[in-house]
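Taking it in order: structure first as structure tokens, then the write-up.
A single protein chain has been omitted from the complex, and every remaining protein chain is retained in its original position.
And now, chain A:
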């Protein structure tokens, strides 16, 4: 499953990235905290498919659908 499939207040660990994602974006996501194995919590889902809010360690980020679908997670 991907980050986008997480429901509100669900937590998971990052397990990989979509092969379609550009490698520079992958590196940036890792630097921002979305490294493989990182514990994440979804703190908000927006109506109508708007960006979701993810808590990663010490930071809170808002990600849009296309990006969230590129991050694979395991519950």
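We take it that a residue touches a chain if its C-beta (ideal position, glycine included) is under 8 Å from a C-beta of that chain, and two chains touch if they have at least 3 such contacts; residues count from 1.
Heads up, the rule we're going with is that contacts and distances are computed from a predicted model.
Look at the chain that isn't drawn here: its UniProt entry, checked against "Energy-coupling factor ABC transporter ATP-binding protein", "Ferrous iron transport protein B", "Aspartyl/glutamyl-tRNA(Asn/Gln) amidotransferase subunit B" or "Phosphoribosylformylglycinamidine synthase subunit PurQ", names it "Ferrous iron transport protein B".
Although one chain is not drawn, the whole complex shows that of A:2, A:15 or A:43 it is A:43 that touches it. Residues of chain A in contact with the chain left out of this view: 24-25, 27-33, 35, 43-44, 46-51, 53, 55, 57-64, 66-67.
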